[in-house]
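The complex is shown incomplete by one protein chain, all other protein chains being positioned as in the whole.
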Amino acid sequence: MSGGVEKAHLPELLRSRRDAVLGRWVALAAEGVRGRITERELRAELTELYDLIERTVGEEAGGAGAELRAALGEISRNRARQGFSPSETALSVFALKQAVLEQVGATGDVDAYSEFIGFSSRVDDLGLVTFETYSAAREQIIADQMEQLLELSTPVVKLWDGILGVPLVGTLDSARTQVVMETLLERLVETGSQFAVIDITGVPAVDTEVAQHLLKTVMAARLMGTDCVISGIRPQIAQTIVALGIEFGDIETKATLADALAYALGRSGIRLSEGAGA
Amino acid sequence: MERVPILKIGEVLLVSIQIDLQDQTVLALQEDLADRIVKTGARGVIIDITAVDIVDSFIGRMFATIASMSRLMDAETVVVGMRPAVAITLVELGLSLGGVRTALDLEKGMRLLGAPLPGARPGAVGTR
């Protein structure tokens, strides 16, 4: 914009004293991050920001502003992933104010001082952007980790040719039981397995909803032409199931995983014989 | 209206559903199958639904009807290839498909019916 000629003291300073301001900014920001990020990386990040800020201060509102926010967002997300705190991330942005102010002081330009106030509040806004992005990024990380945990905690393993097992450990909630159900049925199709053993030895308690989900899994497995056996029902869980009045009907249940496997092997027509050396 | 083709493999009638079923097609299939069971003296019916992405109560009821009908004519029905999402939905819908036998895939369905698999027949045509 050509109209901003007489207001251009600060943009001019950002341009003419670029190396001094940028160098000081990197030095100040480096203090805050104390070696957890290399100075080269930091300099690359801040140089990118500096270029965008330099373009933004010249114009009132334009494309460079959006670009700057995007670049800032990217940096905040990376910092969140690297485990920096949101204040550390914001402080490295705020450090620019000190770097610029020192240069304004050195020139003694009064007009630049008055422009600095507006510049300062812009930098504050940028700092807030890093806060917002940071917390959004952390939330995403937490959500991803919960998902991974869900997958980790519901492994479907092959016990034998045609026999899959799902050893469940820990508290079963409705969401997790649903994941188990879907994963198990998918794996039955993928592997062409005829039997599935759901072992709940490691499950401390079940409620009505979870018991219903288990039942539905067994029923869905049957509709697909496979058989499901539930093993490891603890006495407390058996009591709960009876007390809740849930009908397990003709669903095959076994005391232990070994019993369930023996049952599935028998139904598959597989007979185990003791080795000659035993 | 499209019609679902019925193939005869030995003593088994094979129905492989490859289209989006509308109600008339379902009713026509029931009639066609009854005719073919009588005409061919088939001992088994396999309905392959590997390609079917939804089974509602109408289609589910067809399976049950075909199973009861074929049983009257001394033929056994097996529904094969039901997708997990379809099975979960049917359970939620409240349809148990009582009386319908199911198998994971076509091969297991044939075995369930005791039908000789191609290539496993002692007098199979062809060189080995």
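For clarity, chains are labelled A and B in written order, and residue numbers in each chain start from 1.
In the analysis below, a contact is a pair of C-beta atoms (placed from the backbone, for glycine too) under 8 Å apart; a residue touches a chain by one contact, two chains touch by 3 or more.
The rule is short, and it goes like this: contacts and distances are computed from a predicted model.
A.B. asks: Just to verify: the chain that's not displayed, which of "Serine/threonine-protein kinase RsbT", "Bicarbonate transport system permease protein CmpB", "Manganese catalase family protein" or "GerAB/ArcD/ProY family transporter" does UniProt list as its protein name?
C.D. replies: When "Serine/threonine-protein kinase RsbT", "Bicarbonate transport system permease protein CmpB", "Manganese catalase family protein" or "GerAB/ArcD/ProY family transporter" are compared with UniProt, the left-out chain turns out to be "Serine/threonine-protein kinase RsbT".
A.B. asks: Out of B:D35, B:D74 or B:E92, which touches the unshown chain?
C.D. replies: Of all options in B:D35, B:D74 or B:E92, contact with the hidden chain holds for B:E92.
A.B. asks: May I ask you to list the residues on chain B that touch the chain which is not drawn?
C.D. replies: 20-24, 53-58, 61, 83-86, 88-89, 92-95
Heads up, the rule we're going with is that only the chains that are shown with their structure count from here on.
A.B. asks: Just the number, please: Cα centre separation of chain A and chain B in whole Å.
C.D. replies: So the centroids are 45 Å from each other.
A.B. asks: How about chain B: which of its residues touch chain A in the complex?
C.D. replies: It is residues 78-80, 82-85, 87-88, 90-92, 96-97, 101-105, 108-109 of chain B that touch chain A.
A.B. asks: Where on chain A is chain B touching in the complex?
C.D. replies: 181-182, 185-186, 188-189, 192-194, 216, 219-226
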